[in-house]
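The complex is shown incomplete by one protein chain, all other protein chains being positioned as in the whole.
Note that the chains are named A and B in the order they appear, and that numbering of residues resets to 1 at the start of each chain.
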Amino acid sequence: MRRTWLRSVAMGGIVLAALVVVSALALSVPAPAQAPTRFVFANESNYDTMDPHAAFDVGRVAVRLNLYDGLYRWLDNPPALQPWLAESHTVSPDGLTYTFKLRRGVKFHDGSEVTAEDVRYSMERILALKKGAASLFATMVAPASTKALDRHTVQFTLSKPVAIFLAVVPEVHVVNSALLKKHEKDSDWGAAWLTSNEAGSGSYMLTRYDPAIGFIAKRFPGHFMPWGAKYIDEIEFRMVKEDNTRVLGMIKGDYQGTGGYLPNDQVKRLREAPNVKLIEQESMRIMMFQINNQRPPMNDVHVRRAISYAFDYDGFNKEILGGSVERNPVPIPNNLWGIPKDVKGYTYDIEKAKAELAKAKLKVDRPLTVGYLTGFSQTEQAATVMANGLRKAGIESKLTSELWPTMVERMKKPETSPDMVVYWISTYYADPNNWIGEMFHSGQWGTFKASSFYKNVKVDDLLDLALKSTDRKVREKAYQDAARIVVDEAAGVWIYNTKYFGPWAKSLEGIRFSPIGNGQEMRWVYYAQ
Amino acid sequence: MSGALFVFGRLARDRSALLGLVLILGLVLSALLAPWLATHPDDVFELHPAKRLRPPSAENLLGTDRMGSDIYSRLLFGARTTIVIGVIAVGAALLIGVPIGLVAGHYHTWVSDALMRVSDIFLAVPQVVLAIAIAQTLGPSLPNVILALSVTYWPWFARLVYAETRALQKEVFIESTAAIGASPFRLVALHVLPNVASPIIVRTSIGMGFTILTAAALGFLGLGPPPPAPEWGRTIAEAREFLPDAWWYAAAPGLAIFLTVMGFNLLGDGLRDVLDPRIRRSYAEAGDG
Partner (left out) sequence: MRLVALVLRRAAWFLPTVLGLLAITFVVSRIIPADPVALVAGDTATPAQVEALRRQLGYDRPLPVQFVTYVWRLLRGDMGTSLFTTRPIVDDLASRLPATIELTLVAMAVSIVIGIPLGVVAAIWRNSLLDHLLRVVTVSGLAIASFWLGIMLQLLFAMRLGWTPLNARFQGFPPPGMTGLYLVDAVLAWDWWAFAVALRHLALPAATLAVPALATLVRFTRAGVLDVMQSNYVLHERAMGLPSSVIVWKLILRNALTSTITQIGLLFGILLAGAVVTETVFDWPGIGAYAVNAIIRSDYNAVMGFTVWAGVIFMVVNLLVDVAQGFIDPRERAS
């Protein structure tokens, strides 16, 4: 009897052992020969669409930067606008007409030439699809107002003079209009097809894509920008959700690059890894609490000031984040022009907070809702620090978290938005309007940047002036004045400006970091050896 | 009464059941005496960012978390959440499921089929998924977690009681009592229920363990009470990003969950062995969960 038992147990054991042996043997087989010079980037969000006009966010910038080209491009830090598909442009004296001269002989990946008609089509497509950067352009450019004057000249006519048009023109990614027209279905501008394909002229051509995994692209030798002596043949951008996995993967060499806004504890581990180098740059990405200025009791300036005094800035920036960020007391990044240098902002002072509450006409008699983003533990920690400070000042609070898209949706109306929400505003374009302009102009209510629901006619006028004028000095003064008012009125709580700590494989050279793009433009990069 | 004493006597001789009782007692005491047993009782909401992620030491027995709060003290207060969730959720599931099972088991009409199919509906989807859906819909909070768990656990009681009731109907004493003309309510309350009590008690103990695990899973996914609540599942989720360095941060709450659920499982096993060996077979049909 015992032998029978031993027999079946032994059989089970042999099966398992066989599996183990097979895999051990398999593991000893070396990895298949890789394609010449590959680069793998671990991205924290997934590439759910390849359409450059459907997204505008930092998480998916690799698609737009590597597969497509725009008229101009932001490069380096501090960011500078470089001519790209366009050689030059002229602006009419009234600031309404921008005429761009295109380079000649630029080819799309399918061999056809990039013409002004493609640029015109791309702008119309952005406006028609109403996604991505459309909200920005819709206020400046009317549909059917863009003209291809000839094969290599394109003209934009603005509905009103707007100083930032040039700053956002890089977001007009030029798509192959002929190719898209071929794949158009039910007048969708080829959207269904472009979700999983590409129609670009960029440095790399799409070879493989899976929305659950990522994409692979190979070098486009015929790109109009000359290639250096060394380059990377194949790039892969993969979604890897967990911070820990990305960090471990960098240390093990599975990935050669990943996002540079990791928590400080992870950055420390990467610093110690022998095959990883950290590129440290001051970026432009402010973390802040947007306070709902319309809902009582936050519509009382004293309550808002109390909230501003209740957040432990140093505790958060220096202790929890280990000093990897810079306090940024004003709603414009420290390293951008337009800041009133004399404004110091609020400090962590519970006594001052209580004093402000005493002066308030409205009493805080209910818990305030503090919203943060699901999956972003830094926002959770910031919300916890805020709740703790509020409690010390005598204000109860309730934490509530939503996924980013859900929170964006809630923040569209003052009735559904939480009492305050903590998140970041990154660099979509390098201009103070990207922050203070879109955050505090009352005309911006309903966008995710304007969840402060702030309304001050004086500030509106200053911001309008800054947008209209093309004189840098005038604009700078307007933004400084506006910032002073907004800070005095404690329209929000501005915590820090991010530093970028980009982990890259040590053997890589040529990485060009810009706050827009975050170094993910791979055409400059190569392996040194 | 003498039956209960008999049970306790038998139970006392079962060492693992005794261990289970000890563990459960430990949980209850931790929860009740948390303010006194805790070394830093204020750390339920107090932050000390300068002391964050310290390893276990004399000052902080299980180290500090990402905000610098004492993990040991927060664990003790987390025990309160655990007990509240377990007791109320399983209690509610019992109060819903037992009557439904009795009614369905007693009658042989389409009503009982319908009731059992309703419970089938709830059992068709993994309990965890249904609980997640309910908690997500209603919003993350303690009452919603309890609601979600009771709504998804009652079918286990219902099916168990249904099966037992049907089995009892074949017993002579039930048939004769019914023949005499006793009212259904009297029949069920005085004759069926006492005999069904044993499996119910066993399932309650096992249900506590299972419910606590599911509650921890909900907390882990962020669907439990919001920060700064020291709920065990949520603490594990918080601790994840600090692995492998601050491993104690994730290990401690997991161990707390383990010991608690172990306690209820051991007790349940012991009760099952003592109360009715027949239950072993019938639970094979009702399924374990």
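Side notes on the structure shown:
Definition applied: a residue touches a chain if its C-beta (ideal position, glycine included) is under 8 Å from a C-beta of that chain, and two chains touch if they have at least 3 such contacts.
Nothing here was measured: the structure is a model prediction, and the numbers come from that model.
The undisplayed chain touches these shown chains across the complete complex, A, B. Of the candidate positions A:T97, A:N197 or A:N244, contact with the unshown chain belongs to A:N244. Checked against the full complex, the one of A:E113, A:D254 or A:E476 touching the unshown chain is A:D254.
Interface note for the absent chain: among B:L61, B:A133, B:A178 or B:L193, the touching residue is B:A133. For the chain missing from the display, the contacting residue among A:V343, A:V408 or A:V474 is A:V408, taking the whole complex into account. Listed here are the subunit B residues that touch the chain not shown: 16, 113, 117-118, 120-121, 123-129, 132-134, 136-137, 139, 159, 162-163, 166-167, 209, 213, 216-217, 220-221, 233, 236, 240, 243-244, 247, 250-251, 253-254, 257-259, 261-262, 265-266, 269, 280-281, 284-289.
For subunit A, the residues touching the chain absent from view are 1, 3-5, 8-9, 12, 15-16, 19, 22-23, 25-27, 29-32, 40, 48, 56, 130-132, 134-135, 195, 208, 210-214, 216, 236, 238, 240-242, 244-245, 248, 252, 254, 374, 402-403, 405-406, 408-410, 412, 446-448.
Methods note: only the chains that are shown with their structure count from here on.
Subunit B contributes residues 45-47, 49-50, 52-53, 66-68, 139-140, 222, 226-228, 238, 240-243, 245 to its touches with subunit A in the complex.
Residues of subunit A touching subunit B in their complex: 242-244, 263, 265-266, 269, 312, 315-316, 319-320, 374, 377, 380-381, 383-385, 387-388, 391, 398-401.
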